[in-house]
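Note sheet for the following structure.
With one protein chain held back, the other chains of the complex are shown just where they sit.
Presenting chain A:
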Amino acid sequence: MIKNYLKTAWRNLLQNKATSFISIAGLAVGICCFLLLATYLINELRYDRFHQKADRIVRIIQNHKSPDYNEVNTIAVTPTAPVPVFKQQLTDVEDGVRIIDYSDMRPAIVQFGDKLFKEKNVLMADGSFFKIFSFKFISGDAGSALGNSSSIVITASTATKYFGADNPIGKILKVDGTNNMMVTGVVEDVAEYSQIKFDMVGSYAMMPRSLIRKWDSANDYSYLLLKPSADRVATERKINTYLDSLYKNDLAAGEKIWYNLEPLTSIHLYSTAGGLEPSGNIKYVYILGIVAVILLVLACVNFLNLVTARSAERSKEIGVRKVMGAQRKQLFFQFITEAGIITLVSLIAGVVFASFCFPAFSDFSGQALNFNTWNITWLVTAILGLFFIVTLLAGTYPSLYLSAFKPVVILKTKSTGAAGGNTLRKSLVVFQFIVSVFFIISTLIAGNQLKYMQNLNTGMDRSQVMVLDIGGMPFNNLEPFKNAIAQNPGITGATASYNSPVNVRGGYSINSADGKNSDFNLPVTAAPIERNFIKTMGMTLVAGRDLDLGDEQQVRKDSLRQYSFILNETAIAAMGWKPEQAIGKHIGLNGRTGTIKAVAKDFNFSSLHQKIEPLVIFPEYDWFGKLLVKTNGKNTAATIAVMEAQWHKFYPNSPFEYHFLDHEFEEMFKTDQRTGSILQAFTLVTIFISCLGLFGLAVFSTRQRVKEIGIRKVLGANVMSIVGLISSDFLKLVLIAVIISSPLAWYAMSAWLQDFAYRIDISWWVFLLAGGMAILIAFVTVGYQSFKAALSNPVKSLRSE
């Protein structure tokens, strides 16, 4: 029996090549996208779970509430003391590790023989690092690798980079010119799905800070390993009780400091505190999960639609089979078998597509994704699951529907009537287009928002600004280097600053000010700069005067240092002043004292997701991270060549590296851009699938109406009126979809935009454009069929009846 089902099913598939192709193409694309998205989601969900003790590891984050500022300031770093203290004093804590992101501010310069590299992924960690986290050792021992203050563990590809095929163990790497560190272990390259990523991990004890246990100045990422019996929340409570008594005498009234323990495995998707790498977002996991399911459903809907559309043609076969003694059950299985075969072929095609798409999708998503991301039992389960779910989803309704036909009804009427299920099919087309239009609108809005961010006047002129890393370079060479490159006519200015101006991060607080109480405290972002900063970056002052050489000299004195501060408008407002009033007021910033010299017009100095916050910039004496070089944009290559030549003269031990500030700015909303491109890709896919469905229906409906069309033509209808007749049926459906979809998309995208402090208003033309596009696409899809039908010879179609 089953052989017979398979045979008929297979023949049916071959005989109706067009429909089979449409069903299979739609399903295959749907399955392919589903697999890609599922892989992405699995990767997100397996983040950090590869550590054997993952379920017992927590990260300490620190919260600070100042009485003078409304928001709680949460950071993912702690001072040096908590880890060793908690390990000693709390029975719940089995072990702990402090990690310093050594190359965070500036790359480390690492040398082996004549090999010199800038390393951007260097961590320093306590000796317990490899006991708590499970990174796989190729050589060396996890327990003792970081036991010595000059030990360093490197990854396999780093080892190859420095030592080629030689045995790395025991080799000495010179870090930042002064520290000789011995390689004591080689681990496998760190997986993409680890929040702790590194090329090298050195011993925390190498740094002077390791010697002192301090409870202020938070710089360490601190992870604790809890005992199996410990309860995270209870431990957190004990820690905070401890902190309360510790800080009792140091905090102002209304000020509060407390810690939270975040489970390691929930940091990547849930934490908003930041950390060693930017977090993912559980929201996107949900959204993409929903998208995956929707795409699959769309593809199934297509299939379902085409099968029921063919019911008219198949009704005769069904009737005959029933007259020959087929029971409903047997027919049901026949049709389910057909659905199963189509699904199987689609599934194979979908898996093959997906394996071809993985490289591009990996680029797209920034994660190394392929079928290896799955564990094999999951993959098999998923594919089998897909097979059954798709077969049942797509096959059950048509099978029930077809097998219920009454033979008399079909066979009595000599035509192939029984074109039931029309309302259902129409609803399904509407459903598909609701989804398509939703995606079109969302893509348009997301695109607008991204363009808006790129072109937003952020209050600074980023164009043609090159950023050079000068962290750790001898400070005395800076001025001569600047003078040397300034000779070049292509360079119009150069100024150093602590951070890149699009991403200023220093956490400070203003803790004394004229006219404020002695316990005044306003957390601010602050960064040292040079005197030309405001001018070179094209910023504006709303009050006061720009910094000059005198201000710089003043802070470089050994005693009686007096700072000249520039505050932004937001900071001034937070102080409760007007810009003009503020000039000349004394303030203290983490121990630096001085006066306010100028008020800068607000500019965006971090992600556009955030509003502009209080900012202080000030001249500093001897350390800068970045050199910002403004060029005139003409003959950039030559300018760069000149700069490189000068660089090697002044900084012979350091590679020349640069990037453009604009690029860095765009990098900051890369996740958003990525979401935008993912949205775009899936918009195309949904449109494609929906059009396949529409096309299939158009084929059938014109086929069903050949007689009507023939008669109309004989009666004198012209081609256009017939095209209109057929197309308008479908266009009406699309129009309904547009009407239903628009408010849904509006709602969803409004919610998405809430995440941006700087956002566009959704304008009405987006909906008009999306609707127009959907209708145009639908018309092109249906139009061909309509024309074909309209142009066919009526005599032929009527005779064949």
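Quick note on the criterion: a contact is a pair of C-beta atoms (placed from the backbone, for glycine too) under 8 Å apart; a residue touches a chain by one contact, two chains touch by 3 or more; residues count from 1.
Simple rule for what comes next: contacts and distances are computed from a predicted model.
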Name under which UniProt lists the unshown chain, selected from "ABC transporter ATP-binding protein", "PDR/VanB family oxidoreductase", "Pyruvate dehydrogenase (Acetyl-transferring)" or "Tryptophan synthase alpha chain": "ABC transporter ATP-binding protein"
Hidden-chain contact residue, picked from the options A:G185, A:G202 or A:G319: A:G319
Among A:N167, A:N180, A:T241 or A:Q327, residue touching the chain not depicted: A:Q327
Residue, one of A:R11, A:K283, A:R561 or A:K788, that touches the chain absent here: A:R11
Missing-partner contacts on chain A, residue numbers: 1, 4, 7-8, 11-12, 15, 316-317, 319-321, 323-327, 330, 407-408, 411-412, 414
